[in-house]
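What follows is a single structure, written as structure tokens, with notes after it.
All protein chains but one are shown in place.
Then we have chain A:
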């Protein structure tokens, strides 16, 4: 492997502007991580237009910083206030807050910060090795491969994501339908445009993301603002004891690997991997009863895993152009705005951007590690800013922002419409994530499928004879059939295992699928 582009990437990161934006990104990330409700996808969507005038690499460094920074910030409120700032820190509440009540809040935060740092760093190293390998297949990825990949992605997004599976499928289907709007790229025929030129190119991704994530979340949060903020626990002695470190080192190691692997999967990501890592530690532990009562492993595992996953979810985006989760979908939009099409050619055609962004994560993680403890007090105080002040400002930024992307008033109308939809979805328990992801993957699926059929002269067996698309389709079948087969397997296993339920379990992924 040629290391010089990797080293050049460090040169890019160390430019003062990029360092500054990296810092801004991780600080914003921690900040919104602290604020319950406003997640990284929403924040990045709202800030998209501001990145317009910045260099692409600088912009993506900042947006990436927001994403992994949020994973650090989410921990703070989980531990101190029993109020998870992010979905990916929900499980941290159990043991983190228990520790805080025992006067060991510092230990919990310290372990979380160390775990996050290790998880993030392991994941970046793995990403640096894996990404160029995937990208090496760049030119072998033609329309049939993208068809199979998009199919697999949509399936995973709607079945693997956390939350109600049926509702995820419904949301994904709406996303697929929305993707069909616009002038047909193959025949020039108008589809669902109602004669409007504004719809001729289809719905733009940016207003959809800004509406569903940004406006929708703000509206939904306003409804829930009545929660009183209790006084945070005192933080003392952040350095975890040697015993705590020893106890959590295994959890940190396993969390890194699990987080990395789950982050790559479409539909995976930080939340799922934090749940999985927590479950894995609890299952492995010889004293599972300690969990929920202040076990350091219970903080270390999910916090490590969510950071590792946040980092590794960049792999499918940067190497294949397939966003693995909602936040990546928004960053995908950011890259497109900047005139950069993410895909297998990115590593070779734009090494500065690729390695600049990847390497900025090392710097960002160090910044976060250094900042996370001293800034705890400041961030907790921010929770006292009233939603009635914050919300209108954010809405204003959103609406002005979306206009500046294309100078089009129609986009403001779209944001408001999708904001209303996002609010209703949240209220009814639908996750907008699958909708947005299916919207992105839907156009890819349709176009690649039709292109492939043109190439094959209309013969669909062509998909099976090409090695990459054939493999991906086989994988698709496995994932699709798994839920049907699993109860049978489990029943069979259960019968055999029943006599000896205390077997030492090897790590398996059962409750992930």
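Some notes on this structure:
Note that in this section a contact is a pair of C-beta atoms (placed from the backbone, for glycine too) under 8 Å apart; a residue touches a chain by one contact, two chains touch by 3 or more; residues count from 1.
Quick note on the criterion: contacts and distances are computed from a predicted model.
Considering only "Phosphoribosylformylglycinamidine synthase subunit PurQ", "Particulate methane monooxygenase alpha subunit", "Tripartite-type tricarboxylate transporter, receptor component TctC" or "DNA modification/repair radical SAM protein", the record for the omitted chain gives "Tripartite-type tricarboxylate transporter, receptor component TctC", by its UniProt protein name.
Only one of A:20, A:133, A:393 or A:409 touches the absent chain when the whole complex is considered: A:409. Note that of A:17, A:196, A:241 or A:471, the residue touching the chain absent from this view is A:196. Here one chain is not drawn; of A:3, A:139 or A:389, the residue touching it is A:139. When the whole complex is considered, the residue among A:82, A:167, A:183 or A:247 that touches the unshown chain is A:183.
Contact between chain A and the absent chain runs through residues 138-143, 183-190, 195-198, 200-201, 339, 341, 343, 345, 406-410, 447, 451, 454-455, 457.
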